[in-house]
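Removed from the display is one protein chain of the complex; every other protein chain stays in position.
Chain IDs A, B and C follow the sequence of writing; residue 1 opens each chain.
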Amino acid sequence: MGTDHAQLLHGFVSGATVTTVADIDSRRASELAASLAGVRVSTDALALIADPLVDAVVIASHDTTHAELTLAAVEAGKPVLCEKPLAPTIEECLEIVRRDHDRVRAGKTALVSVGFMRRFDPSYVDLKALTASGELGTPLLMHCASRGVTSGPGATSEFSITGSAIHELDIVPWLLDSPIVEVSWHAPRSTALAPALQDPQVMLLRTADGVLTTVETFLNARYGYDIACEIVGETAAAAMNNPATTVVDAAGRTGSAYPADWRPRFRDAYRLELQAWITALRTGAPSPLASALDGLTATAVAMAAIQSMNSSGATVAVTLPELV
Amino acid sequence: MGTDHAQLLHGFVSGATVTTVADIDSRRASELAASLAGVRVSTDALALIADPLVDAVVIASHDTTHAELTLAAVEAGKPVLCEKPLAPTIEECLEIVRRDHDRVRAGKTALVSVGFMRRFDPSYVDLKALTASGELGTPLLMHCASRGVTSGPGATSEFSITGSAIHELDIVPWLLDSPIVEVSWHAPRSTALAPALQDPQVMLLRTADGVLTTVETFLNARYGYDIACEIVGETAAAAMNNPATTVVDAAGRTGSAYPADWRPRFRDAYRLELQAWITALRTGAPSPLASALDGLTATAVAMAAIQSMNSSGATVAVTLPELV
Amino acid sequence: MGTDHAQLLHGFVSGATVTTVADIDSRRASELAASLAGVRVSTDALALIADPLVDAVVIASHDTTHAELTLAAVEAGKPVLCEKPLAPTIEECLEIVRRDHDRVRAGKTALVSVGFMRRFDPSYVDLKALTASGELGTPLLMHCASRGVTSGPGATSEFSITGSAIHELDIVPWLLDSPIVEVSWHAPRSTALAPALQDPQVMLLRTADGVLTTVETFLNARYGYDIACEIVGETAAAAMNNPATTVVDAAGRTGSAYPADWRPRFRDAYRLELQAWITALRTGAPSPLASALDGLTATAVAMAAIQSMNSSGATVAVTLPELV
Partner (left out) sequence: MGTDHAQLLHGFVSGATVTTVADIDSRRASELAASLAGVRVSTDALALIADPLVDAVVIASHDTTHAELTLAAVEAGKPVLCEKPLAPTIEECLEIVRRDHDRVRAGKTALVSVGFMRRFDPSYVDLKALTASGELGTPLLMHCASRGVTSGPGATSEFSITGSAIHELDIVPWLLDSPIVEVSWHAPRSTALAPALQDPQVMLLRTADGVLTTVETFLNARYGYDIACEIVGETAAAAMNNPATTVVDAAGRTGSAYPADWRPRFRDAYRLELQAWITALRTGAPSPLASALDGLTATAVAMAAIQSMNSSGATVAVTLPELV
């Protein structure tokens, strides 16, 4: 994702210049730099953050490094966009939230944004607008499905929640403008093609407004990368349309292609997220991206879902830690 | 439905002649008879069943009369197609099953068929064929939604299960060829447009093969009569296509119309069900329709769902009574 | 088609009994009869027509025999449904029309119907109803496409019109309720996969109401049997929906299957055509199917299109012969 972010910032975002790329794998950093004119290379992320030539930082390193690097950027007073998850543990997320809130209480701007890019995907944006407009009536139900081709090496049942379903755990309350208050987790028959984890999984989410959401997460669906979302209101329902650009009639069938993974599907979402972030930074406006608190909240819901997984599917209430 | 059945049998089914129509409302029976040449009218259903001119009986009267009339037909040795539900109580269903099984044990053919017409809907038939063919890989998950425009007078939360969702309670095990073994019931925020009942409702069904099915039933969805079904397998997924005949571009939108209720949506299913029944009767083949036991089974699952409704959404195991 | 008609009449049409099947290939007739209880077999079509047990006749023999057999049925005073084309030549069509009109002038009913079954296809029926309802505004334009998988042996450029596009030559004026008055024929690059004929072909049809229709006929489109029709009016447009029953997600794509040929695509149209014919015969109502004059008219338009083909795509006026 770091390569994608750098190339989007460099080639498709107004107002940003990529000056330095850091990667512990120096060869990968050099390959990227070669494709971006005038970019310096480093293997030291903390030095990059401290560099006075660097005005803002994007973090797309391993999840376990997110907290340290994000806190370093906050310490340096620099805006930072951290890929999801903000951090793997509630404690680390909480530390970041507290440090960012400390700044706000001191009259400064918040610095931390989290890369829940679906908030900038045109389909989700339009679903939120339709819901907010009242065209659907009061929302009652949602159905989400997130299907990928194959899970990466080492994927576990827990990772399916913290690494994939976490996007739904953020986007559902964002769409409804209501926090998730309880969750239950359910296991269908698991695919034989991925014996190391329970896959697919189903969750029921209840938001404070009473809406019930079914979430299917299926990392090894094989047939394609397929994201679905439907909101059912009192008088109407709305769902994502198929985002394919073309329909092909061939070999006895009519239809369209799925992307192979999330990058082509959400390329526009990533670009628009970066553009919104850069535009806000340039004009001094607050970041319109997900905040550190949003990152903490999604992780807290994920923890509740894992607790349900370990409790035979019992309904688990979501609890947020005290922020201060 | 009685009128629809008679008109389909008379005008669109090969090999059947409607000879007599009985209705306790004699005016309604006469109106129907006027549209069907040479049909006699009665207000006495039992007399109709006993009439030697009558070879086979279709029952579409009030649910509470189903058991008595079905048993009368069995007593008279006449094939009978009873609209769903076979009967409102397990006890009545069980009595019918036992009487029909008694015949089979005595070397005669079973007489009772139940009107789960979705088994003859071309979309469900093709979904079952796709699943059975192995094209989807082992089935893992199903998603069903059943939405109507408005509930009838006196609809209750329980009726939503016994009168509407019961179609899913029959079709899911039929599609998967595996019985439902447990069910849990969940309540989203309820529509303000139908204050007398919980609407929509969500159920999770588990079949013996381990497949988990989400079922949404929404009697007052307002926007149209909309039936959805998707089966997710290890390598592929399949869903119903939109059955509309035309797409219209008008007033800023492209799209197609929903039927107002189940009759146009399932007209072909009803016709094909009746044709399959008549063809079997003429050739002496066993009825390919849902059996009395299928009717009993669906009612037993419905009872388990109502028990979950009354137990805060607890998971309830489905139990079938001893048949003998 | 004869087999299909007999099986539909026997198994799926109310009020008809198939009593006799004639085929010059006696083995084929016997095979069909074996699948239909109680049907007699003959190799003499004229004897079948003369048989007093036969009330009505369906003709699905070779095109060159249509006129003789249809005239024999008229002579015998029996209703006859002749597959399209009514006859390969204008002269033969004209003779049939005159004989049927003679009956009408003598106060008897017309006997001849022509198998333009698309008039009973639910999509075309709904398109006609939408147009007639005024929902589209005044119709201005139509676009039709008819694509098959492979052409049969011996197919020629002319056959593409008389054997395939003739369905559009009938359905366009039927949809618009306005006759075709001129036609021009145009040749795109021809597929290398069918070197014996020009394929695809494009025609422009002008109806008396001024509507212009583009017609694409492509016998060797390879990918599937695909029929499209769109009507563009002053305020709205309407088109056929994809008639597939299911959508499958597999192997990187989402989509639905095409039928292999016209029989599954128009099975319902054939059934409903036969049912409408039988119902009219039983009630003494005039046949609602295409008439002999409709058959003559479509052939006359086909002749004009072939004249355009032989005149470098010149626009050719359609002329009907004097009927008396």
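Operating definition for what follows: a residue touches a chain if its C-beta (ideal position, glycine included) is under 8 Å from a C-beta of that chain, and two chains touch if they have at least 3 such contacts.
Computed from a predicted structure; not experimentally measured.
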Identify the residue among A:Ala76, A:Leu130 or A:Ala187 that touches the chain left out of the display.
A:Leu130
The listed residue (C:Val202, C:Ala280 or C:Leu320) that touches the chain absent from the view is C:Val202
Which listed residue (C:Arg27, C:His62, C:Arg105 or C:Arg189) would be found touching the missing chain in the intact complex?
C:Arg189
Among B:Thr109, B:Ser178, B:Asn242 or B:Gln307, contact with the omitted chain is made only by B:Asn242
What residues on chain A make contact with the chain left out of this view?
9-14, 16, 37, 122-123, 125-127, 130, 135-136, 235-251, 256, 275, 279, 283
It is residues of chain C that touch the chain not shown, namely 137-141, 143, 145, 147, 186-193, 200, 202, 204, 209-212, 214, 216, 218, 221-223, 232, 234-237, 313, 315
Chain B, residues in touch with the chain not shown (by the definition above):
223-224, 226, 242, 244, 247, 249-258, 260
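In this text, only the chains that are shown with their structure count from here on.
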If I list every residue number at the interface of chain A and chain C, are over half of them used by both copies, so same, or under half, so different?
same
Suppose each chain is reduced to the average of its Cα coordinates; what separation in Å results between chain A and chain B?
43
Could you put a whole-Å number on the gap between the CA centroids of chain B and chain C?
37
Determine the centre-to-centre distance between chain A and chain C, using the mean Cα coordinates as centres, and give it in whole Å.
56
Which chain C residues reach two or more other chains?
242, 244, 247, 249-251, 256
